[in-house]
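One protein chain is absent from this view; the other protein chains keep their places.
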Amino acid sequence: MQRKVFRSGPYAELIAQAVQVGEIIYLSGQVGVDERGSAPDDIVAQTVLAYQNVKVVLAEFGATLDNVVEETVFVTDMAETMSQVQEIFDARASAYGQRPEVAQTLVGVSALVDPAFKIEIKCTAHV
Amino acid sequence: MQRKVFRSGPYAELIAQAVQVGEIIYLSGQVGVDERGSAPDDIVAQTVLAYQNVKVVLAEFGATLDNVVEETVFVTDMAETMSQVQEIFDARASAYGQRPEVAQTLVGVSALVDPAFKIEIKCTAHV
Partner (left out) sequence: MQRKVFRSGPYAELIAQAVQVGEIIYLSGQVGVDERGSAPDDIVAQTVLAYQNVKVVLAEFGATLDNVVEETVFVTDMAETMSQVQEIFDARASAYGQRPEVAQTLVGVSALVDPAFKIEIKCTAHV
């Protein structure tokens, strides 16, 4: 089946940031880095940036966060995450702009690709 | 694409327990808690409850465990999991009521949302 592929960033030759087949868009995990690839120390700030990056990827497919149906959220420090869970979900609600109609699974992992990363968000969207 | 959403439990305003688009139902990770939100200490007992919770979510979409096509299972203690793997898979087989025709990926994570949780099951179903 034909696919549409979006590549970007330092790993553009290795992985696609997202692949669309039919009505489904599979996104690679997005992390909380700014345009220069720099990650703030704060997990809430990383969450804001991660959703911005999800939006940027989706826009390449003519989609928005409204198209996201599920997220798997990987965090490196669950205790820190839960201590700021209200702020993290507020950031998420702001990104979605409404009450998200999205399934979510949140798990703690032992590491992300860069030690500076505290959160990575992997989404599936339908258009 | 139009979606059907099921919300429930203490996080109902934040996340959907499942989202259906077309023939696919994406479930949020289900944990081994009873109706009062309490988790038994035993991982086998949590497994039984987690599948019960998957069933409850699926029922909202007119679906059953027969509709599940894949599971990702996250456990916090792989050594404990493997020491009781027979009992865990027996509990799973009992939940499915037959030899499950389901793909599965089982990984150890550093934490789940609550320290009391030992297993979380994330499923995709097709109707």
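A and B are the chain letters, set down in written order, and residue numbers restart from 1 in every chain.
Following the convention adopted for this analysis, a residue touches a chain if its C-beta (ideal position, glycine included) is under 8 Å from a C-beta of that chain, and two chains touch if they have at least 3 such contacts.
Note that the coordinates shown come from a computational prediction; the quantities given were computed from them, not determined experimentally.
A.B. asks: Can you list, in ascending order, the chain B residues touching the missing chain?
C.D. replies: Interface with the chain not displayed, on the chain B side: 23, 69-70, 72, 76, 78-79, 82, 89, 92-93, 99-110, 124, 126-127.
A.B. asks: For the chain that got dropped from the picture, name the residues of chain A it touches.
C.D. replies: 1, 3, 5, 13-19, 21-22, 26-29, 72, 74, 109-113, 120, 122
Just so it is clear, only the chains that are shown with their structure count from here on.
A.B. asks: When the centre of a chain is set as the mean of its C-alpha atoms, what distance in Å lies between chain A and chain B?
C.D. replies: 22
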